[in-house]
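Note that one protein chain of the assembly has been removed; the remaining protein chains are unaltered in position.
First chain written, first letter: the chains are A, B and C, and each begins at residue 1.
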Amino acid sequence: MASGTRTLALRHQFASAEQQKDASTLGMWIFLVTEIMFFGGMFCMYTVYRSLYATAFGAGSNHLDVTLGAVSTVVLIASSFTMALAVNSAETGNRRALITNLIITILLAAGFLVTEMWEWYQLHQEHLMPGSGFRFEGPDPGHVQIFFSMYFSMTGLHASHVLIGIGLLTVTAIRAARGTFPAGYSTPIEIAGLYWHFVDLVWIFLFPLYYLVARHAAHG
Amino acid sequence: MVTATQATRENYLNVNYGVKSWLLTEDHKRIALMYLVAITFFFFLGGAFATLIRLELLTPQGDLVSSHTYNKLFTLHGIIMVFLFLIPAIPATLGNFLVPIMLGAKDLAFPKINLASWYVFMIGGLFTMYAMLAGGLDTGWTFYTPLSTAYSNGYVVTTGVGIFIIGFSSIMTGLNFIVTIHRMRAPGLTWFRLPLFIWSMYATSLIMVLGTPVLAVTILLLAVERLFGLGIFDPNRGGDPVLFQHLFWFYSHPAVYIMVLPAMGVVSELVCAFSRKKVFGYNFIAFSSVAIAVLGFLVWGHHLFVAGQSVYAGMIFSFLSFMVAIPSAVKVFNWTATLYRGSISYQTPMLYAFGFIGLFTIGGLTGLFLATLGLDIHVTDTYFIVAHFHYIMVGGTLMAYLGGMHYWWPKMTGRMYPEGWSKLSALIVFLGFNLTFFPQFILGYLGMPRRYHAYPEEFQVLNVMSSAGASVLAVGYLLPMVYFIWSLRYGKVAPDNPWGASGLEWQTTSPPPPENFETTPVITREPYIFDPPVPEEVKVG
Amino acid sequence: MREALPLFPERASTMAGSVDSLYIFLIVVSVFFSLLIAFSIIYFAIRYRRRSETERPAPVHGGLALELVWTVIPFLLTMVMFGWGASVYFELYRPPDDAMNIYVVGKQWMWKVQHLGGQREINELHIPIGRSVKLTMTSQDVIHDFFVPAFRTKADVLPGRYTNIWFKPTKPGKYHLFCAEYCGTEHSGMIGWVYVMEPAAYEVWLAGGAAGGTLASNGEKLFQSLACSNCHRPDLTGRGPNLVGVFGRPVQLEGGGTVTADENYIRESILNPAAKVVAGYQPVMPTFQGLVTEEELLQLIEYIKSLSTPPAATPAAAPTPVRRKR
Partner (left out) sequence: MTDHIVSKKTYALIFATLLVLTGVTTAIGYVDLGRMNVVVALAIAAFKGVLVVLFFMHLAYSRRLTQLTIVAAFLWLSLLIALTLADIWSRGWIVGTGK
């Protein structure tokens, strides 16, 4: 993101290394603000439709696989944890641990995507993908489709962020392996970490909002 | 051309040459000029559409172009002017050029992102141009659903993608400015020593960063809905078209402040420089910018008073809309008070500043008409609206933009523009503008709806007046284009501070060196303090 | 009869005067402030023009009192505008109880009007002078907007929902009807005329236009032919709720909550029956989406309304028969 290729070298517009680091971190946080508003527009639509069509949202939600949802939540939280460990390794100058943690993070992220694609595939098989092929046997199919439209838009947008995150982390891992970052220089890792934790943060909200709308109704 | 006097001094223009030195530059000043070229092109393109619109409206019958073509004309006029001209106009050109210099910095915090923003802008622009050439778009720039998702046969998705991309360039610029203003100020440059232009840029950037993503995601969903039939905005499935309008205006109303806050910043600079006085009520003007940015986010619902929004929400939004009028009024009063006991000169930028205050006052006051619930019902969606927002965006933003261009032109290019011609053009723009848009207020109250290709005959007189004004206005805009280009070669060589203005940008050379200052300046006092004049400048080698 | 260059459209409704007064008040305030600013600028610009290149004016320090004055006075003025504007708005959007109902369906690019007596018109609306008229409007495709400048009112006409405007004409004549929300290619062709008629002439017009029964009776026929009457019986034996007397009343919903049985609820219940099921009933009703047109929906609604109309409130001019049983 905010880090160029000449990492440690002080870029000409900055007066000090501290100023450079401050600026990069603040830049990343402001980028995350735009991300919050980006997802926020969708959360706003979700809130409106859920408040209008609560029953249909419950019916739709009970067609999602809560086990898959919970598993992907755990996987993503674990990846966030290993990302945090990677930052810690970078700060303490432990390059081996840094690279290992980054690789685990990437693998967990890929695992998350696989579970999510599996969920999507199942929904597709059940004709619950919005569009011309959408079929829902229960009552109120129109509003249930809105539920699935919101589900696919939001998880799709989130998945694209996971994908970007995997790319970002891979680049970071390669650069770490090449020894681009001197010991103790952790800014690029921290910035990549901020992004990755944000991706986790969004899912922490998506999970209950989509998978746990009306579970009690489904199982008596 | 490089004259003898300039050749000796290294500046950002002569430091290196060639297409690559521009296209790969990370210098904020060069990027500003690249933006200038791009938006000037888009301005004249949007202007060409406007010309056709005004020609069509000369007669009540729709006889010049078909109704379908007419709809495309105003749609593209709107999209180009809003997204490709007005929003980037001041921030991406004057802002890009001036923010680091006014802060005493060598560049923006992220020069690469700055360059990327230009490319992103151009790619988005090209998408939009492609959609235009491929067959155009007829939804209006507002993309209201379900017309845009299910009924229009225009290039909605392509244009949507274009706007989505342009949004990112705006986000990048805003992000860069915020970080730069927080972290790159020269030693001693505290917040209350900042020029007011910087305050307005800061407020603008806040809106860009907080608002643009919401538009981006809304347009994205619109495109997906059109492609795959999601149903989110489709009333047949229980989707709510008014929800689209909420999300659209959550960005697009603050976007008006993205356009006008920078203009207010420019005018604050001009009024001080040409009355040689510290601005009256610095704190009030500075904070009013931030207040406008914040309150501006809470008033979007005043676009929906007749749209099927609840009456009670309408009352909340009306109240908040009146609130946002107050800081704007405070600014106008403070500018006027700044003139009191000043030393006022009538150079071209000041004429534009006067024009801005006048037209913006009318635009702002007619805004009150629209915030007034009972009155808005009658005038909304009529030419009254059209007149109102042109007074704000053209009378406000464009006047300030032109004023700012004249004021900083010597700094940007090292050349003076011809004073006589520029005064004439300022006068023509002011008169032409009023002739074009004032009749539209009356038209609107009489009930002529906007976006009408043909109209009842009783509205013709006022429409002819408006079209006549538009032709005057066109001359007013073409003139600066001609003499600015002329001045690049034949203009007088500009001194470092042709206006006797205060401000860091006037302490460096014209044009500035690649890193803006020979040595990092240290600031020890408040802005807008005018020193006694130094003896006529003797330029050092 | 009209001046060469009028500044106001005709005032032909009870609300026109209130809106115009509000408008004139705002113009007075605006002109005052515009002139104040313009004259101050011109006066200062001349009085304090630069006399020599070397002059440097003494700084004038800002005054808190002055800042407060020009913050508080505009604030108070805008609050007057807000209060006044809100009260006019409330009046404009709150139909009086005795208003006569007329149904409007917008489509690309025409207005279709149905009167209670069964009269239909396209791009024209005939109404009597001195009677409050409430329009219940919907669109069968995109968003339109019903705008009559002479009445100073308009409202968007949305697909999937009913919106209302009302007016009480005060002056006979022929007035413009515009579509004010951009609706596609022939947007500017989606115009028509509103004819305000003297009561006698209106009666003549009504008599000439009625063909094929009243709106409610057409609704009732539909109610039979679509087999609604199989389940919705006028007692408690049906599989669906009894609809007699239901209109305008709160309805208990399955799963908690209540909803008022207004036009929008009935519409939703026909097109999307499972969305809000009445307490004690199963969601067994099929959807009628695609089976009934917007106009037929309005007829059904009018029929259901007629099941609840107390005879006293029946409008005199529109011959609405109250037929509970056949």
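Some points to look at:
To be clear about the criterion, a residue touches a chain if its C-beta (ideal position, glycine included) is under 8 Å from a C-beta of that chain, and two chains touch if they have at least 3 such contacts.
On a predicted model such as this, the values are computed, not experimentally measured, just so you know.
The residue from A:Ala56, A:Leu85, A:Val144 or A:Ala173 that touches the chain not shown here is A:Leu85. Touching the missing chain, out of B:Val15, B:Val311, B:Val461 or B:Leu488, is residue B:Val311.
Taking the whole complex into account, chain B touches the unshown chain at residues 182, 210, 214, 240, 242-243, 246-247, 250, 297-298, 300-301, 304, 308-313, 316-317. Looking at chain A, the residues touching the absent chain are 21-22, 25-26, 29-30, 32-33, 36-37, 40-41, 43-44, 47-48, 51-52, 66, 70, 73-74, 77-78, 80-81, 83-85, 87-88, 91-92, 190, 193-194, 197-198, 200-201, 204-205, 207-209, 211-212, 214-217, 219.
Going forward, only the chains that are shown with their structure count from here on.
Viewed as a network of touching protein chains, the structure reduces to a complete graph with every chain in contact with every other. Among all pairs of chains, B-C has the largest number of C-beta pairs in contact. Taking the mean of each chain's C-alpha atoms, the chain closest to the overall C-alpha centroid is B. Separating the centre of chain A from that of chain C, both taken as means of CA atoms, is a distance of 45 Å. Taking each chain's centre as the average of its CA atoms, chain B and chain C sit 36 Å apart. Of all residues in chain B, those that touch two or more other chains are 236, 238.
Of all residues in chain C, those that touch two or more other chains are 272, 275, 289. Of all residues in chain C, those touching chain B in their complex are 2, 4-9, 18-19, 22-23, 26, 29-30, 33-34, 37-38, 40-41, 44-45, 48-51, 53-60, 62, 66-67, 70-71, 74-75, 78-79, 81-82, 84-94, 108, 141-143, 145, 147, 149-150, 152-156, 158-161, 163, 176, 178-189, 191, 272, 275, 289.
On chain C, the positions that touch chain A within their shared complex are 255, 272-275, 283, 289. Note for the complex: chain B touches chain C at residues 62, 67-68, 71, 138, 140, 142, 144, 146-147, 150-152, 235-236, 238, 241-242, 275-278, 280-284, 305-308, 311, 314-315, 318-319, 322-323, 325-326, 329-330, 332-334, 336-337, 339-346, 354, 357-358, 361-362, 365-366, 368-369, 371-378, 380-382, 442, 445-447, 449-456, 458, 461-462, 500, 529-533.
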